[in-house]
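A single protein chain has been omitted from the complex, and every remaining protein chain is retained in its original position.
And then chain A:
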Amino acid sequence: MVEDEGIRRYVAHFILWIGIAIVAFPVYIAIIASTQDNALIANGQMSLLPGGHFFEVYYQTIFVGTSGSTREPVGNMMLNSLVMALAIAIGKIAISIISAYAIVYFRFPFRMSIFWIIFITLMLPVEVRIYPTYKIVADLHMLDSYAGLALPLIASATATLLFRQFFMTVPDELLEASRIDGAGPLRFFWDTLLPLSRTNMAALFVILFILGWNQYLWPLLITTRDDMQTIQVGIRKMITTTDALTEWPIVMATAVLAMLPPVFVVVAMQKLFVRGLVETEK
């Protein structure tokens, strides 16, 4: 019986290792390729061991960029992506938590209609309303600007719904106790509701940051200047070259760099996640 257990465990581990290999191998290749000489990769002679060009390639990627297709250091692209992703994540959370507060705690005319209108926008992602959105952003002279990159993506039904559901689980007595304690609507929001929403906000931040970071279509449409490119758009541009060899080490280095911020956000926020799950507040 004990032996059986042992064999079964080895089989299970073996299967898990296969899974990990399938997921991790492309990432490994990207990292390896980013340290090799371009000529080797182009010849199809790429080694599976790290090459000797790590510092050289990453220096060129971050501070210079490719010699042909993008003409823009990846460092700057990362900054653009970071500003956009942060603006989208923070902006969405701010707007949604306020609108959810209004919908849950205030009685005003057409409250339910407004709620349903917000709900319906769930079915209209940017891709569907891209022409009118582009027109509005262009008319407001926000092409090639951070505002143009982030603002249209900020309005969010999902986050509003999530906060609404959370607020509805907060006991009414807390609001009543606050009223008796002399806290007005703003005080209640700031002193009680926001601290209670902390773990929800952290979870949303992770999801929204990655969503913002991975935007491709919208930045591609509204940015034309090289210095406003985001990293996702940049990678794509680097790969398609018409008259020259694709600079694969730089492409791979860019891909590796593009992975880092989301990984960092997930790892950093995971602690808050777990704490939020362990402490049952309310």
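Definition applied: contacts are C-beta pairs under 8 Å (C-beta built on N, C-alpha and C of every residue); 3 or more make two chains touch, one makes a residue touch a chain; residues count from 1.
The rule is short, and it goes like this: contacts and distances are computed from a predicted model.
Chemist: When one chain of this assembly is omitted, its UniProt record names it as which of these: "Fenitrothion hydrolase", "Radical SAM protein", "Carbohydrate ABC transporter ATP-binding protein (CUT1 family)" or "Ethanolamine ammonia-lyase small subunit"?
Modeler: Result for the unshown chain: "Carbohydrate ABC transporter ATP-binding protein (CUT1 family)".
Chemist: Of A:144, A:191 or A:227, which sits in contact with the chain we cannot see?
Modeler: A:191
Chemist: Can you tell me which of A:71, A:179, A:225 or A:271 touches the chain that was removed from the display?
Modeler: Spelled out, the listed residue whose C-beta touches the missing chain is A:179.
Chemist: Just the residue numbers, please: which parts of chain A touch the chain that's not shown?
Modeler: These residues touch the chain not displayed: 171, 173-174, 176-177, 179-183, 187, 191-192, 195-196, 198, 279-282.
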